[in-house]
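Of the protein chains in this complex, one is absent; all others appear in place.
In this document, chain identifiers A and B correspond to the written order of the chains, with residue numbering beginning at 1 in each.
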Amino acid sequence: MTALLRTEAVSKAFGGVHALSEASIEVTEGSITGLIGPNGSGKTTLFNVITGYERADSGQVYLGGQVITNAKPERVFALGIGRTFQLTRIFPSMTVLENMLIAARHHERSRNPLARMGAPARRHAMELLDFTGLAGHAGALAQSLSYGQRKLLELAYVLVADPAIVLLDEPAGGVNPTLINQIAARVKDLNATGKTFLIVEHNMDFVMGLCGQVTVLDHGTVIASGPPEAIRRDALVLDAYLGVAEDGHGDQ
Amino acid sequence: MTAIWRGSGKIGTEHRWRLAGAGALLAVAVAFPLVFTNPAVSNYGVLTLVFVAAAVSWNIFSGYTGYISLGHAIFFGTGAYFTGVATKDWHVTGSDVFGLLPLAGVAAAIIAVPLGIVALRVRRHTFVVITIAFFFIFQLMAYNLPSLTQGTSGLLTPTINFDPTTFNNPFYYVALAVAVCMIVLSWLIRRSRFGLQLRAIKDDEDRARGLGVRPMRVKLSAFVISAVPMALLGGLWWYYIGIVDPSSGFDPLFDVAVALMAFLGGLGTVSGPVLGALILEPAQLYFTQQVTSGYVYLILYGALFLVVILMLPRGIIPTGAELITGWRERRARSANPPPPGQPASSAAGRLSGRESGATRELA
Partner (left out) sequence: MTQYAQAVTDGILGGAVYALMAAGLTLIFGVLDIINIAQGILVVLAAYLSYALSVHLHIDLLVGLLITIPSMFALGLFIEWAFMRRLRGRERTAMSLLVSYAVAVIIEGSLYQAFGVTQVSLKAWYITSSVHIFGFYLADIYLIGFGLAAVSLTAIYFMLYRTKFGRSVRATMQDRTAARLVGINVDRVSGLTFGIGVAVTAAGGMVFGATNVFNADSGYDLISRLLAIVILGGLGSIGGAMAAALIMVTGEEIVNIWAPTWSTAVFYAALVIVLVIRPEGLLGKRAVRAQ
């Protein structure tokens, strides 16, 4: 099984804060990989570096065999990486359907920029809205959606361009249990069709139930990586979360 | 506007009403100078149409992307001076001068590219100021290059031998043509893929990048598209007024006036800037002519400004649309009360609206 996404010794500091220290992760193609770690361990920063929203101070990011370190966000997207944000970002003044159509350019056969988005793109967008249960809101303004609905919308529009790998940043955060299960089910369905997922989450049930592989980040470095059961029992991981060790390492 | 209404057929009838309305307006506009032959009245028409076109063009960039430009007068003035210099150097006369206008547009496009590349790299707040800075540089050049621009004495038009009774009409119809073209273009853009990208940039530029939108390319295109008609209008305006000098060709109040028209009508809509210009330009002309007691008109103008912005922050068209939708919903609800056990749609909407509002505040 090949690694679809790989980071190699990525480091990133913000002033004196070393958010990432030689972080090296691997995401196997076709897997659902979890990325966990205490608050401040650098998970979102790693996402930002991978997707081009932050520059890495050092290290490399690989997609397939290609080096994509420090590529701009629009290029990272074009290469097939989709990503959601911790604080859900949608386009509030546009309708739900329009939100979907922004990324649907790939389904657009016409190369004329002044043309309206064609039927194939719209159909594809509606399919995804159906998939996430938002089809009934297609004409509503995105800002009228509830928090949970926005999360679903963000997931949907990230999927529009058919990315090979999707990075989800806390998809279950602040969401009721029914919706969490819905999201997990959708992820499983998409994974069955071959999509790779890298998920940052704090909700352990969500992670352990969904992910085949889990990587743990603490203070910017990878301290453990493996199947969920092994991670659950790993001493270093427990130490990182609960701060049992004497040297005071905890989840500051 | 791109709402998908399931099976109610409402799109069909709404579309037809809109087209009919637009057609009627166009007919009125075409007939206007033929009916009102008094030059004082058609003068209002010419200048109003110039500002309608200007507001619509400005809106294509600033309204759709949210980057407020206060420097579009650069292109207006450049168009005026370009047309003036070309008319003189190439000895163009009569209605041939109108043929120079597209060239003025090309000139504007050429300078818009480097200006845009520099200006669009910065954040929105900074962008406004950099457009102001560019504006003053251009105004200064107009003052300081008298060999080209005649400096403060201004660049005069040659004598125009149009029939005096219908003198205003050629200018009127050219302005109308520009206005109609820009309105159609604005409408096309708004419903197109390009328009989606522009509006995505306005809502959340960084997020849009993560969905493949290339911000510089999109913004620059809109910038150039909005600059070209400005130059055309500048050239037309020079020929109509008879003279351009640095303070009138590069007038700091020009952009603000245009911006206000767009804001008043509804920033980012197609018809908003049209409505705003139709209201404000005649009002401004009237005020400056009638209220001759000192500078009271300035105070009134500013006060009107304030009232409009504070009371109608989103502009007339969007506020009006909201009122109509609200009224329709209330009517629909009173005609079809929801079955018991289900929340009324507006209550759910209000709940999620509050929720989402709160989410936005904290986000």
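Quick note on the criterion: a contact is a pair of C-beta atoms (placed from the backbone, for glycine too) under 8 Å apart; a residue touches a chain by one contact, two chains touch by 3 or more.
Fair warning: this is a prediction, and the values are worked out from it, not measured in the lab.
Considering the intact complex, the chain excluded from display touches B. Considering B:20, B:41, B:118 or B:184, the position touching the chain not shown turns out to be B:118 (whole complex). Note that of B:155, B:260, B:275 or B:317, the residue touching the chain absent from this view is B:260. The chain that is not drawn here is touched, among residues B:21, B:94, B:242 or B:313, by B:313. Interface note: of B:22, B:137, B:188 or B:321, the residue touching the hidden chain in the full complex is B:137.
Contacts to the hidden chain, counted on chain B, fall at residues 66, 68, 70, 118, 121-126, 128-130, 132-134, 136-137, 140-141, 143-144, 204-206, 252, 256, 259-260, 263, 294-303, 305-306, 309-310, 313, 361-362.
Going forward, only the chains that are shown with their structure count from here on.
The distance from the centre of chain A to the centre of chain B, with each centre set as the mean of the Cα atoms, comes to 40 Å.
Residues 2-5, 188-189, 191-194, 196-197, 199-200, 202-204, 206-215, 268, 349, 351-353, 355-356, 359-360, 363 of chain B touch chain A in their complex.
Across the interface of their complex, chain B is touched by residues 51, 53, 72-74, 76-78, 82-83, 85, 87-95, 97-98, 101-103, 105, 108, 113-117, 138-139, 143-147, 149-150, 157-158, 161 of chain A.
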